[in-house]
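All protein chains of the complex are present and in place, except for one that has been dropped.
Letters A and B mark the chains in the order given here, with residues in each chain numbered from 1 onward.
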Amino acid sequence: MVLLVIFGLVAICSAICVVAFKNPIHSALALILTFFSQAGLFIALGAHFVAAVQVIVYAGAIMVLFLFVIMLLNLGSLQDTARQNISAIKIFVLVLAVLLAIEGITVARYVDQNGGVIKKQSTDVIIQRLKDDFKMSDEDIKHSVEELYGKGTSVSNLTSVQVTGLVHGEMGKTERIGTLLFSKFVLPFEVTSFILIAALIGVISIVNREPQEAA
Amino acid sequence: MENLPLSLVLISSIIKILIIVHMLLIGVMGMIWAERRVSAWIQDRYGPNRVGPQGLLQPIADGIKFLLKEDLIPEHVDKVVYILAPAIILIPALITCAVVPFGSEIPVSWDGQEYRIPLQIADIDIGILYILAITSLGVYGVVLGAWASNNKYSFLGGLRASAQMVSYELPLGLSIVGVLMLSESLRLREIVLAQSSFLHWNFLTHFPSFLVFIIAVFAETNRLPFDLAEAEQELVGGYHTEYSSMKFAMYFMAEYMHMIVGSVVVVVLFLGGWYFPGLEKLVDSGTLVGGLLSFIIVFVKTSFFLFFFIWVRWSLPRFRYDQLMNLGWKVLLPIALTSIVVTAVVWVVSESRLWVGIFNVISAVVVTSVVTTLVSMRSKSKVVIEDDLDIVSGDSPSFMTR
Partner (left out) sequence: MLLQYYMVLSALLFTIGVIGVLVRRNAIIIFMCIEIMLNAANLLFVAFSRELGDSSGQVIVFFVMTVAAAEVAIGLAIIVSVFKNHATVNVDEIKSMKG
């Protein structure tokens, strides 16, 4: 909760800074801060692997690319004046209202107010799901329970809070994501490799073209 | 640290953080001294030996010099980024140490019960991914420092240095995958525990990956033979031209810190961490002696590796930029990729590290020769003109209008 507040505030402030700064380099630095706070939010949600990938891909590679391009194009702060006939406040209110309306409807209809879908199920069902979906063996489950709650806690005597904690802990682990990636999501995985090759070929062919004379 | 009470975790973590940060800073001082003495020994002369006994207070003299020099901020720089850049390069080196295991466990009695505290600040689930993530942030210090200097030559030098660092992140990351496959975990403690007997040390099983990783660490720390960012343009610039006294000292310290951290990571991943053939039972025993011994073993291995860094620096000539890029993309990357595939296939088929090791070496040799032959066949058919020749010769790229 504390993490959410801290990282959330930092994320919103730095996102506003991205939009507001005149110098593109300062905007890019603010965006790096946004990505870091996003990684912090992912960790607060227990998704450690995704947080690390966020830092590696977004903050470590994509932003370096942005910085290279900004520096090579050598843009000053002069090239950019905000449009006069668009009011930022109106856009803000309108879009925020639409999004919150959609989210409010989703929450009201689909989300269990007492704390989520997990708590409604019984302990046995959840443990069975751990075995099926996450492909955990009995040994793995016992090990994780001991890691979280100390030695000697038996698997069958867990309270619902403890089981929820167990699921949340297991969900973000690399082994689970890897298992899912190669079983349920193997087709998107292979297609993503094609997307990356297409991007590579596209970039090289765009960049290698001779610049035409300006009209 | 699963079953330790919260108060013990907090206090031990604070103590560990203090100790490790101070160790790192003192290590930097030791490296400054060691570099000058060892290079002098290699070059058959005396190094600094006047300032203290054997010149050991030389780094302190250097530090005082840096502090007392005039710390000027030139007129024409982008002040925010100029001041931020040295800090940005120092931070990744320090925070990488948070997940590196420096030893096995030491016993402590707290509240009347015996606990074992691991000599590692945080044993997170994604240990090695965290290190990769933080390493990829090292580029920012260089590229922002180069930009903030508002000096065309230092900017181009910094850009080339950061392109080099980004290119070598790939072999760095991919060469570790073979190790992770056999250790079956991303946690650094488990990677070390998997190397408990000497024949299981990862540098034997994954020898080509070990070499690739070492070369990538050399390139990531901008250290000879990969240091054209600092040395070649020393006549005209380099990304830290416009920096004076303390900020320059921070760049300097950051390079040594990156070297130290890189060495420790190599030791943990490939050289068996805190194990030594013959002493395995002792270091794992959980006694105070065992714990301290494990720490000393890591320290000794790291020092040997740092000596290797210095040794290589003063023995090899510098790479040209296109040779550097060729090495990174056309030699190291294929070796790392082949090692992944071969490790996976051979391990599944035979479950024996011996065969994995043999096949790794054979496949690395085969792949290198194939790729080198293909590349030289292709380049015989046309004159090779590098795309960044205009950067090399100092002209502006065609679209830079200012």
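By definition in this document, a residue touches a chain if its C-beta (ideal position, glycine included) is under 8 Å from a C-beta of that chain, and two chains touch if they have at least 3 such contacts.
Every value quoted in this text rests on a predicted model; they were computed, and no experiment measured them.
What chain A contributes to its contact with the hidden chain is residues 1, 4, 8, 11-12, 15-16, 18-19, 24, 27-28, 31, 34-35, 38, 41-42, 45-47, 49-50, 53-54, 57-58, 61-62, 65-66, 69-70, 72-73, 75, 79-83, 86, 88, 91-92, 95-96, 99-100, 103, 107, 111, 115-118, 126, 129, 133-134, 164, 167-168, 171-172, 176-177, 180-181, 184-185, 188-189, 192, 195-196, 198-200, 202-203, 206-207, 209, 211-215.
The working rule: only the chains that are shown with their structure count from here on.
Between chain A and chain B the centroid-to-centroid distance comes to 28 Å (mean Cα coordinates, whole Å). Looking at the complex, you find that chain A touches chain B at residues 23, 25-26, 29, 32, 48-49, 52-53, 55-56, 59-61, 64, 67-68, 71-74, 146-148, 150-151, 172-174, 211.
Listing the residues of chain B that touch chain A in their complex gives 2-3, 78, 80-81, 84, 124-126, 129-130, 132-134, 136-137, 139-140, 143-144, 147, 155, 159, 162, 166, 169, 186, 397-402.
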